[in-house]
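Following: one structure in C-alpha cells, then a few remarks.
Removed: one protein chain of the complex. Kept in place: all other protein chains.
Then we have subunit A:
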Amino acid sequence: MSTSLRSLSSSFAIQRRVVWALLLREMLTRYGRHNIGFLWLFVEPMLFTLGVTALWTLTKSVHGVGLPIIAFALTGYSSVLLWRNMPARSIGAIKPNLSLMYHRQVKVLDVLFARLLLEAAGATISFVVLSVIFLSVGWLTPPEDVLQVIGGWLVLAWFGMSSALLLTAWSEQSELVEKLWHPASYLLFPLSGAAFLVDILPVEAQKIVLYLPMVHCTEFIRDGFFGSKFHAHYNMPYAIIVCAVFTLLALAQLRKVSREVIPE
C-alpha cells in the first residue's frame, strides 16, 4: 500500500514536471521572445472580448430591458473563448510533439494537458483582467456571487477540456473530426448562450438549446454575475454529468491512441 502510494506520488511529481516543461516550451514556440511575448496569451482573447463587447454595446444587441449589457457581453464572449478554443488548440497537437515523445516521461496526455492549461489560463486571465478594468472604471457592478461565477467558470473549463480531449482522441482515428469541428464550432457559437438569455427564447427552443452543456454554464455564470436582473435556466448536475462522460470516453480513447503512437 505505502509503496504504491509512494510510486503514485513520484509519478505525480514527474507528470507535474513534464507538463510544466511542456507549458514553457509551448509558450516559447507559440509566442517567442518578440515584442510582448507570452502576454499575447491573454491580450489576444482580451482584444476579441473587447471588440465584441463594444459591438454589442453599440448595436444594443441585448434582449430585455434593464440588463447590464457590458456584463452580458463580457460573460458571454469570455465563455465562448473558454470552451471553443480548447478543442481548436488540442486537435492536431500530437503530431508536432511526436519528437518529444522520444523521452519516455512525455506522454500524449501531458502534451494535451499543457496546451489545454495554457488555453484555459489565457481565457481566464483575459476574463479577470477585463472584469477588473471594467469594475474600476465603473462600467460593471461587482458580481452578486463571486463563488458562483468561479464555480460556473470551472465547470465550463472542464467541459472545454473534456470535449477537447475527446475530439483530439477521435481526430487521431479519423481526419474527418478536424474538418467537421471547424464548421461545428462556428455553428455552435450562436447556440451556446453567449449572445442570448435562455429566458427570452420560446419554450420549445429553450428545451433544445438546453441540451448543450455550455448553455447551462453560461447561464450559471451570468446568474452569479447579475442574477437579480433576469431569470436564469440551468441544471448544473446535467452539465457535470456530460463532462464526466466526455472525460471517461476521452481517457479510454487516448489510452488506445498513446499505445499506438510512434515517436518520430
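Note that a residue touches a chain if its C-beta (ideal position, glycine included) is under 8 Å from a C-beta of that chain, and two chains touch if they have at least 3 such contacts; residues count from 1.
Please note the rule applied: contacts and distances are computed from a predicted model.
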Item to check | Chain left out of the displayed complex - its UniProt protein name, from "Spore germination protein KA", "Putative membrane protein", "Sugar ABC transporter ATP-binding protein" or "Anti-sigma factor antagonist" | outcome: "Sugar ABC transporter ATP-binding protein"
Checklist outcome for this item: The one of A:Ile36, A:Leu147 or A:Ile262 in touch with the missing chain is A:Ile262
Checklist entry - Among A:Val43, A:Leu67 or A:Leu100, which one is in touch with the chain left out? => result A:Leu100
Item to check | For subunit A, the residues touching the chain missing from this view | outcome: 14, 17-18, 20-21, 24-25, 28-29, 97-106, 258-264
